[in-house]
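Heads up, one of the protein chains got dropped from this complex, but the rest are sitting where they should.
Here the chain labels run A, B and C in written order, and each chain numbers its own residues starting at 1.
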Amino acid sequence: MIELCGVPLRGPVLNGSGTFDAIAARRAFGDALLERFPFHAFVSKTITLAPREGNPPPRLWETPAGLINSIGLPNKGLQGFLESDLPELARLPVPLVVSVMGFSRDELAELAAAVGERDEVAMLELNVSCPNVETGLIMGADPSETALAVEHVRSQASKPLIVKLTPNATDPAAVAGAAQDAGADAVSLVNTLKGMALHPRTGEPWLGGRAGGVSGPAIRAIALEQVAAVAGAVEIPVIGMGGISSGRHAADFLAAGATAIAIGTESFRDPAAGHRIAAELDALSLGGRMPAPASTIA
Amino acid sequence: MIELCGVPLRGPVLNGSGTFDAIAARRAFGDALLERFPFHAFVSKTITLAPREGNPPPRLWETPAGLINSIGLPNKGLQGFLESDLPELARLPVPLVVSVMGFSRDELAELAAAVGERDEVAMLELNVSCPNVETGLIMGADPSETALAVEHVRSQASKPLIVKLTPNATDPAAVAGAAQDAGADAVSLVNTLKGMALHPRTGEPWLGGRAGGVSGPAIRAIALEQVAAVAGAVEIPVIGMGGISSGRHAADFLAAGATAIAIGTESFRDPAAGHRIAAELDALSLGGRMPAPASTIA
Amino acid sequence: MSEPRTLAPPERRIAQVSGVERLGAYDLITALDPTGPTSPRPGQFYMLAAEEGWGGGDDERPYLPRAFSYARARVEEDGIALSFLLEAVGPGTQRLAELAPDEGLALLGPLGVGFRPAANGTRPLLVGGGIGAAPLLCWEEELAAEARSADTDRAPEVLLGFRSAAHAQAAALFAAESQVVTDDGSVGRRALVTELLAAELEADANATIYACGPPPMLEAVRALCSERDVPAQLAMESGMACGFGACFGCVVPTRNGYLRLCVDGPVLDADLLEEVV
Partner (left out) sequence: MSEPRTLAPPERRIAQVSGVERLGAYDLITALDPTGPTSPRPGQFYMLAAEEGWGGGDDERPYLPRAFSYARARVEEDGIALSFLLEAVGPGTQRLAELAPDEGLALLGPLGVGFRPAANGTRPLLVGGGIGAAPLLCWEEELAAEARSADTDRAPEVLLGFRSAAHAQAAALFAAESQVVTDDGSVGRRALVTELLAAELEADANATIYACGPPPMLEAVRALCSERDVPAQLAMESGMACGFGACFGCVVPTRNGYLRLCVDGPVLDADLLEEVV
């Protein structure tokens, strides 16, 4: 049992936004998914004010121990989400975190207000870091831009607010500090690192979105360094992610100062990865590998 | 045969600074190394004004498809380099590039003047990007800081000047542009990405230098994206590197706009990697996979 | 109509490889799935990975699991024996093709939606191109059994096209005699399988088409069928990372916008597609 921004969770294992669609997963796995739900809190895919189709395919490229994606934030838009997705997500056996992204500060405020007033929602996550959308990169890479975005969301929503940072920044710790000062209740990192692949035959960009974001074990060491730097710079809880695929990796992120961790790409290899990693983590902290319980209290 | 900043090279394959010590390699391999030298130009390990011991061990950590190093720029210092290393490096069968790093602009100027006047030296590389040394990160992450450093070196040395960029920056293309405007003749990238690993038992940083730099296939997609972005932003030649381990990868970097490429960590797996990759690259360009010869003329 | 989708357990499990059979240009891998559902629907697929040594191939890959239609399923007392027909085209399929008996095969599935019943009163025509024959194997089996029990004359007919004789060996896996053509004429006529389809539809257009194969073939099938108003179901492919709707990576453009092939397919009604790309 841990507490994240005042919200009690059965454990420290979340999913990374956009890496697990509980509604689609339920179509594939049925109610067994709810009986054996792999995460202690569920983070929705990032939603935007207007619906988005996402980027043209191909959207995926496998790299050594990693993946590049250029999904482009497809989503039903705020109204579609509130009407068709939220009721279903409310049935999940764990607290719900809704990830939002706005292309202007007014959009952010509107999203925050509409989502923040819903009782089904336990927390908000502000995505200022999606490398597939210009604004995401600009906002999240600059401390003052980030602060302004956070203030606009903060002013509209009283729910706990997580700010998701981009690793494509010179100084993530400075951005995290700015988010904290602007009223964020927690920060999460890392999002994907900008990456690119070329078509084996043509030499042209493989991905429909030309560039994309790299995730998976390949980026774990980079993510761990940023999580340690950010955790050393802020007081608010840090949610660490980036290539975590075992309890040992999760323990490393907690030891580096994270309060909770999130599983992204590893869920693609096994939808139950979150479940397995939580169990491995328990075994480790019992084994006294590191003070998991302590460091997981926000 | 290509030309890099006016210097004719037998091909486009260099080594990454600090990933091949030709003097030590000669002790291990003898003259056969010179007869079958793996690169078309040789880049020295970065030298500083004063001698450096480097970081305490352990200095290495293996990651999925990659390596974290915290070597800390051990070197004999300017005088030691000029007296004992330069004469030996002058015997190599290829043009010599000397990599320099200064912790102040005066140091940079002194290094540039002393190295730049030596006939044995074909080009200078200014390392503003070593993630293991504070200054490196600060200089290389900021366009104006980089411009000032370049100007100081430029003013002291007439030799072709390559500026080596750090990937740990929000906008490498902007830094590259600043380097170009300040008089750089070429830019090279990427250096290593900041990374960290914890001791499996203690949870303390594994590396003597606490954090280090990630290299190898794990970072290739990230490097390729930055090389493409930089090549699109500057007129001067770009030397691309980051996880290149085959001719196909080299071809990708050339297709992304690089004029030449460098092999780093792959040489650790096989000292002849540069040789093999150059051969694979020839085969590909003959196969018409991409216009290597054309795009490799500066 | 409830969609032909057997639910999968929400976790990856380990099946034990029981047979690896070389079939000309393809490999037929059979593994015993101890705990999975015993009635996957033809057209559904599984995400597969070798339990050991997944990675370290060309380019330090594979990393993610790979999608494969099941070609055959046999219920045995200690589980269900699943067979996959695969063509080694890269590091993932190469590693799977090297699996030895008793090695572990990590799998998730069955996933996606399979083939739907034929339109009333139409005869089922199965059209396969190359490795696309895989999902048609279990579908032919089921349709033939139905025809026998209902004893109608609606037994499925199978049309197959292959690159060469080595690939055409897969035709032997079908229960019924199938019409086979090859690109090089080494088996049957030198022709495209769509030529066989066109001839069949000339003779009798009262059919439902089930097709799987490379995109150009599927597009030709789609075009042929839409001209003649013949209902067609296409088992399609796209690059997949997860197989259960998590990554949004496997989308294909349809008249309803992008659809995730792993949850809305892999079998799609041809009508849904402007064009197969």
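We adopt the following convention: a residue touches a chain if its C-beta (ideal position, glycine included) is under 8 Å from a C-beta of that chain, and two chains touch if they have at least 3 such contacts.
Since the model is a prediction, treat every value here as computed from it, not as a measurement.
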Of B:8, B:30, B:87 or B:232, the one touching the omitted chain in the full complex: B:30
Option touching the unshown chain, where B:66, B:116 or B:195 are the choices: B:66
Chain C, residues in touch with the chain not shown (by the definition above): 52-57, 60, 63
Residues in chain A touching the chain absent from view: 65, 217, 246
Where the unshown chain meets chain B, residue by residue: 18-21, 23-25, 27-30, 32-33, 36, 38, 45, 53-54, 56-60, 62-67, 69, 71, 74, 216-217, 265, 267-272, 275
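Definition applied: only the chains that are shown with their structure count from here on.
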If a chain touches chain A and chain B alike, it appears here: C
Distance-maximising chain from chain B - centres being C-alpha averages: C
A-C compared against B-C, more contacting pairs: A-C
Separation of chain B from chain C, taking each centre as the mean of its C-alpha atoms, in whole Å: 48
Chain C residues counted as touching two or more neighbouring chains: 59-60
For chain B, residues that touch 2 or more chains besides their own: 65, 217
